[in-house]
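Sharing a structure with you now.
Only a part of the assembly is drawn; its chains keep their places, and the rest are absent.
Chain lettering (A, B and C) follows the sequence in which the chains are written, and residue indices restart at 1 in each chain.
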Amino acid sequence: MFSVTVRDHMMIAHSFRGEVFGPAQRLHGATYVVDATFKRTALDADNLVVDIGRAAEQLHAVLAELSYRNLDDEPDFAGLNTSTEALAQVVADRLAERAQDWGLDALVVTLHESHVAWASYERPL
Amino acid sequence: MFSVTVRDHMMIAHSFRGEVFGPAQRLHGATYVVDATFKRTALDADNLVVDIGRAAEQLHAVLAELSYRNLDDEPDFAGLNTSTEALAQVVADRLAERAQDWGLDALVVTLHESHVAWASYERPL
Amino acid sequence: MFSVTVRDHMMIAHSFRGEVFGPAQRLHGATYVVDATFKRTALDADNLVVDIGRAAEQLHAVLAELSYRNLDDEPDFAGLNTSTEALAQVVADRLAERAQDWGLDALVVTLHESHVAWASYERPL
């Protein structure tokens, strides 16, 4: 199995609902450093999983729709806790739509919320 | 599949038995930067794999039982080489006991012994 | 010259005023991975610049006063752009108050806002 990963980031505000979140129930924010991994069992005619420039461009487009926003105000997330793992799925699903014709087998998205915590979501394509 | 990872560290002394270890047969030590990854196929009612604070707390408790010790003197490791990969299993198994009611599917523990070497152990839960 | 650095982090929401900030004028947020460097020309009687545990504890206390908050609502920052470099000074000045009896010569605080951007403030003590 081959994979290619590209890294970008987004900066958002949000808050959580539920006692388990403690002080994170207050409005705060995060930088998510985002790694998108594209998986494929065989390389294409150019000897690639995906062109790194093309992959970076599409990841950037997905993150631009989320970045510099208060996620508490986004209709897509109404009533949902936008946890790191839940956002990893959102980014992966949106990226999967853009990459559905790329001949990929799977996609993994990892969001690093600090130097000591990160979360991932993996899905087939 | 979703995952959440938290990072912490421990500092220990130990020595190895066996010619393959060369100078590492002498008493020396290591900082292990430890990543614990919790895996789950679906998110819980709070949209989480596990609360990051709770995960960090339990990992810290497991590492506190090992850190600032000479592992050669610990009865649990008598007659055993406490290699990085063997310690990854020890940390994973002890953490699994603490996390057995968390609804998880698997656990991965990675111990980084330097900027150029690390080891992992993955187990179901 | 000797130095000791400890790392921690904080997660905040804020917005900026001024056209130069573009989309960052909207309410958003950031994780700041924070490095505090303590400088001293000679070591103390224990052969230390500062005990790493004590340094980490005081840095954590300073960050706890800022973390999980919307800085736009904090009276201390009313009318100010809480840029990464400006927050580096806030953290450094607050830490300097706590460390004023530690025999230090200088303090540097670096805030990493992503994997591609960070800012620092250095001051004497």
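A few comments on the model shown:
Basically, a residue touches a chain if its C-beta (ideal position, glycine included) is under 8 Å from a C-beta of that chain, and two chains touch if they have at least 3 such contacts.
It should be emphasised that the depicted structure is a prediction, and the values quoted were computed from it without experimental measurement.
Counting all copies of the one sequence in the full complex of this file gives 6, of which 3 are shown in place.
Simple rule for what comes next: only the chains that are shown with their structure count from here on.
If the chains shown are joined wherever they touch, the resulting network is a simple chain of contacts running from one end to the other without closing.
Overlaying the C-alpha trace of subunit A on that of subunit C calls for a turn of 180°, given as a multiple of 5.
Under half of the residue numbers found at the subunit A and subunit B interface occur in both copies, marking it as a different-residue contact. Note on chain placement: the centre of subunit B and the centre of subunit C lie 31 Å apart, centres being C-alpha means.
Multi-chain contact residues of subunit A (touching two or more other chains): 113, 115-116.
Interface of subunit A with subunit C (complex): residues 7, 9, 11-14, 23-24, 26-33, 67-70, 113-116.
Chain contact summary for the complex, subunit A toward subunit B: residues 16, 18, 20-22, 80-86, 88-89, 113, 115-122. The residues of subunit B lying in touch with subunit A in their complex are 1-8, 43, 46-49, 51-54, 56.
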